[in-house]
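In this view, the complex is presented without one of its protein chains, the others remaining in place.
Moving on, here comes chain A:
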Amino acid sequence: MATAEEVAKAAERRDVRDRWLLSAPALLVIFLAATGPLLIVLVYSFLTPGSYGDVKWQFSPEAWIAVFLERDIFDDTLSVAAAHVTIFLRSIKLSVVTTIATLALGFPTAYFMATRSEKTRDLWLFLITIPFWTNLLIRTFAVLQIIRNEGIINTILLKLGIISAPIQILYTDTAILIGMAYVYLPLMVLPIYASMEKLDFRLVEAGYDLYATRFQVLRRIIFPMVKPGVIAGSILVFIPALGAYVTPSVLGGGKNMMLSNLIELQFGQGRNWPLGSALSIAVMIIVMVALLAYVRNAGKSGVRHG
């Protein structure tokens, strides 16, 4: 005869087994069409490029060397691959600036939304949610129409006589920056708002009772309390900005490449799949580092954030 304890244990084991069976389809699809192929990319980054794209199954560290270094075709000496380094630095710089810009704009916006009355808050949230779910390509295209030479900004400035020739914004780094800040702004506002909504304004009041200035209240009371939201927002903006493909392709023209365009090039005209793979893994590593920093930071502030 089984004891009650054994029966309970068996039931628990069955429950865990059922739960694995239930989650199996989702895990399987994600493994086959998202996670698993990443491992293949890692393998490909150590192979030799084939003459017509794809790879030859022959080990070679060349792709990884080529990420940052260039081999001279005559004397085989290595030198820094200036083009790649420039693109890496530009991508990181543009992503960081985008994150800062969206934070500078998004923080006050989230604060504004959170300090509205309960009823109107939903409306503001809705207004932020709509661009968030609107096709990113369409929003990028909308920015393109505003900033191009015949666009509304240049037309108005020309008509007012402030400028005599259109300002070239399109196809510059500035254009990519404006575009990314525009499309990723809701990603910054939403998590900050989520933290801000729970803010206890009695603490703010206590601050003022103790003769704090507005800025001191902001810096010493409000900011520390919504920090998890700020960090979450920064991560949510930084990751897609670093891998941004649509915005630089549409607003940056052909010359101002970001990492994703460089990767695409290797799988297209470049016909160097191992290099493209190595570059992809490099992007993944930067993202991982950013995520780890986030996890450690979130852990330190002692607040769990979904």
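Keep this in mind: contacts are C-beta pairs under 8 Å (C-beta built on N, C-alpha and C of every residue); 3 or more make two chains touch, one makes a residue touch a chain; residues count from 1.
Everything below uses one rule, namely that contacts and distances are computed from a predicted model.
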### Query
Which protein name, taken from UniProt, belongs to the chain you can't see among "ABC-type quaternary amine transporter", "Carbon-phosphorus lyase complex subunit PhnI", "Spermidine/putrescine transport system permease protein PotC" or "OB-fold protein"?
"Spermidine/putrescine transport system permease protein PotC"
### Message
Given that one chain is not shown, which residue among A:82, A:130 or A:210 touches it?
### Response
A:130
### Query
Touching the left-out chain: which of A:4, A:33, A:82 or A:210?
A:33
### Message
Please identify which residue in A:169, A:232 or A:250 touches the non-displayed chain.
### Response
A:250
#### Entry: Residue numbers in chain A that touch the chain omitted from display
15-16, 18-20, 22-23, 25-27, 29-38, 40-41, 44, 54, 105-106, 108-109, 111-113, 115, 122, 126-131, 133-139, 141-146, 150-152, 155, 182, 185-186, 189, 201, 204-205, 208, 214, 218, 239-240, 242-243, 245-246, 249-250, 259-260, 263-264, 267, 273, 276-277, 280, 283-284, 287, 291
